[in-house]
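Below is one structure; the comments refer to it alone.
In this view, the complex is presented without one of its protein chains, the others remaining in place.
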Amino acid sequence: VRFVGRRYDTVTFLSDYGLEDEFVGVVKSVIRDIARHVAVIDLTHGIAPHDVRAGALTLARSVQYLASGVVVAVVDPGVGTDRRAVAVEVAAGEGVFVGPDNGLLAPAVALAGGAGRAVVLTNDEYQLAAPGATFAGRDVFAPAAAHLCNGVDLAELGDTVDPGLLLPGTVPLARSEGGGLAAEVLWVDRFGNAQLNLGTEDVAAWGDQIRVRVGDTTRVATVTQSYGELGAGAIGLVVDSYGLLALSLDRRSAADALGLGAGDAVRLEPLTDGGEDDRVVTPTHLAPPQRRR
Amino acid sequence: VRFVGRRYDTVTFLSDYGLEDEFVGVVKSVIRDIARHVAVIDLTHGIAPHDVRAGALTLARSVQYLASGVVVAVVDPGVGTDRRAVAVEVAAGEGVFVGPDNGLLAPAVALAGGAGRAVVLTNDEYQLAAPGATFAGRDVFAPAAAHLCNGVDLAELGDTVDPGLLLPGTVPLARSEGGGLAAEVLWVDRFGNAQLNLGTEDVAAWGDQIRVRVGDTTRVATVTQSYGELGAGAIGLVVDSYGLLALSLDRRSAADALGLGAGDAVRLEPLTDGGEDDRVVTPTHLAPPQRRR
Partner (left out) sequence: VRFVGRRYDTVTFLSDYGLEDEFVGVVKSVIRDIARHVAVIDLTHGIAPHDVRAGALTLARSVQYLASGVVVAVVDPGVGTDRRAVAVEVAAGEGVFVGPDNGLLAPAVALAGGAGRAVVLTNDEYQLAAPGATFAGRDVFAPAAAHLCNGVDLAELGDTVDPGLLLPGTVPLARSEGGGLAAEVLWVDRFGNAQLNLGTEDVAAWGDQIRVRVGDTTRVATVTQSYGELGAGAIGLVVDSYGLLALSLDRRSAADALGLGAGDAVRLEPLTDGGEDDRVVTPTHLAPPQRRR
């Protein structure tokens, strides 16, 4: 009795495959061949090659918005070695994450409420035979996802594993340091916004003008709710769509202007701490910024 | 009684989000979560960041080919400010355009026969609550489109506005100037074809050899129906798939060769006007180029 599982109609697909080659298309062809009723949503395939951390953060940002179903995530530099391929249930079966057990899935699984059942994809009955071991997306992950969509139970796909033994992901935390905050750029988006690992609550006591140090550069940034409220050339700490602070400029790339990339260190300090280069000596206390729609 | 509207099964989606980040995937996830029956067609997400004009021209070129349904268009540098988010019916409800009221939608709406009913998307019952105001595609436009597809009537989404008060778009017109035409590059495509704001009728009286001035460069271009008819290195004014003239080379980028980008000025003149650098003194009158299939 194989078809005891729940059926799914949606596969969400993230990878570092890019769109220049046929990898993504072939994965989707394999899914369609097995499970004709499924719609595949490309979350993104623009993760930098082998950048497991960027893939994990992208999944984590997105997970609350994903349609119920199977999520296939492939950033997999260890493909073909003994890293494990896994499927992990979340939210009482509302969703299943399928991918390599290399930390890629872990933050999203945690945000989805933690892992329920988990299996290692060892049952090659639900895999494609292949002349080489380098394309697990096609040969292992896509068939697993499609068969899950068809109602094949998770337990059929391989050996059950203790979800506590899956490789954890690491999300960098900011830390207090001498009256300031040592933060990190999580993500630079297409528009050049540099998302920090800080929320508004972390800097709420400092008012809406905050000193920002990047390498040897020091700037004063304004906490705001939109890019358009910033004056030309003014650095903002914009509350982004995930509630985190992002270094931004209006219609320009803050990351380019500040020379920032993902993983770079950024230091935030209150203007009132007497830093040597304070340009705003008595910051005005402003009402909390208004949220405009 | 909310579900009095027509149901739609297709959302066409254009943006400047690019495909490197998860923006496009998240928008599609939100649509799928609300309206499971809808197919989303990506028109393109390669509009240059914040380039409202390029987005508007792309929509205008495409509109006659779009499947009936909802069109979501997002090139939105003013997101989070007081620019309005709108939905505009066209063609007696065959289609609805959803996006910012910043001129992006206007040319396409006009080409679709003009605006019918229009609303400002003020009803937050049909929006996602969000911790920040910077991702209206996810929080405002995608839910609006999905609910429209489900049969929610346009009037439910917010306050009705006079469509005559929507921000108009601007499509640059070529103008006659001293016996020639002062034209502009509307679009450079992937192949390096530089589409001008001129049709064949505009140059019909000049024969099929036309002088082209770009900055200090002067060339003679041949009006033709295909790239392959051009000799190696010969500049063509090819009648493109929208019936406009595009500066083209066979299997090479004319934009690169001539140093052209969107918005650049191009001057066209008849060869017979005695220009100082005529290289074809007595242009042969040729039969009109044959359309080959």
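The first chain written gets the first letter, and so on, giving A and B; residue counts start at 1 in each chain.
Following the convention adopted for this analysis, contacts are C-beta pairs under 8 Å (C-beta built on N, C-alpha and C of every residue); 3 or more make two chains touch, one makes a residue touch a chain.
All values derive from a computational prediction rather than experimental measurement.
Enquirer: Among the options A:133, A:204 or A:265, which residue touches the chain absent from this view?
Expert: A:133
Enquirer: With the full complex in mind, choose from A:28, A:190 or A:213 the residue touching the hidden chain.
Expert: In the complete complex, the chain left out is touched by residue A:28.
Enquirer: Which of these, A:80, A:113 or A:215, touches the one chain of the complex that we don't see?
Expert: That would be A:80, which touches the missing chain.
Enquirer: So that we can see where the missing chain sits, which residues of chain A does it touch?
Expert: Touching the missing chain: residues 16-26, 28-30, 32-33, 36, 39, 49-50, 77-83, 85, 122, 124, 130-135, 138-140.
Enquirer: What residues on chain B make contact with the chain left out of this view?
Expert: Per the touch rule, chain B residues meeting the hidden chain are 9-10, 12, 14, 19, 39, 41-46, 58, 61-62, 65-68, 187, 189-191, 225-229, 238-244, 250-251, 291-293.
The rule is simple: only the chains that are shown with their structure count from here on.
Enquirer: Could you put a whole-Å number on the gap between the CA centroids of chain A and chain B?
Expert: Distance between chain centres, rounded to whole Å: 32 Å.
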